[in-house]
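Have a look at this one.
The complex appears here minus one protein chain, its other protein chains still in place.
Showing chain A:
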Amino acid sequence: MGVFEFMAGKKKPSPGEVAKERLKVVLAHDRLKLNPELLELIRGEILSVVSRRLAIDEDQVQVNLAHEGGAEKLLANMPIKREKITFEWDPPSHTPNSNVLHGTVHVDTTDDEQA
C-alpha cells in the first residue's frame, strides 16, 4: 500500500513520505539495472514472440518500467489492429538475471484505454 493512495484526497504527502516513495522507485530501477539497451532488447524479444500470433504495429510498441500500485512493473504496450494488448510483468527484483516466468496478458478491444 503506497503512501500516495493512503493520503489520496486528504493532505499532501509530507516531505518524508515523498522521499520514501521516490526512493522506492529509484531503488527499483537501480536494483534491476534496467538500461535503455536492455529495454530495447526486451522490446524486440517480446515483439518477436507476440508477432507470431498477432499482427503488431511495430512502430507503436512501447516497453517501459513503471511504478504502479506500490510495485514495479514492466509495461509493454503493443497495439494490434483495433485491439490493444498489454503484457504486465512483475519483475523479481532480487533476482535480476531470472527469466520472465509469470505475466498477465490483457486484451482490450476498445481503443481508448491506456495502461
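Just so it is clear, a contact is a pair of C-beta atoms (placed from the backbone, for glycine too) under 8 Å apart; a residue touches a chain by one contact, two chains touch by 3 or more; residues count from 1.
The rule is simple: contacts and distances are computed from a predicted model.
**Q** Absent chain per UniProt: "Thiamine permease", "Response regulator", "Spermidine/putrescine ABC transporter substrate-binding protein" or "Septum site-determining protein MinD"?
**A** Result for the unshown chain: "Septum site-determining protein MinD".
**Q** Kindly state which of the options A:Val26, A:Val49 or A:Val105 is in contact with the chain not pictured.
**A** Considering all chains, including the one not shown, the answer is A:Val26.
**Q** Even though one chain is hidden, which residues of chain A still touch it in the full complex?
**A** 14-17, 19-20, 22-24, 26-27, 30-31
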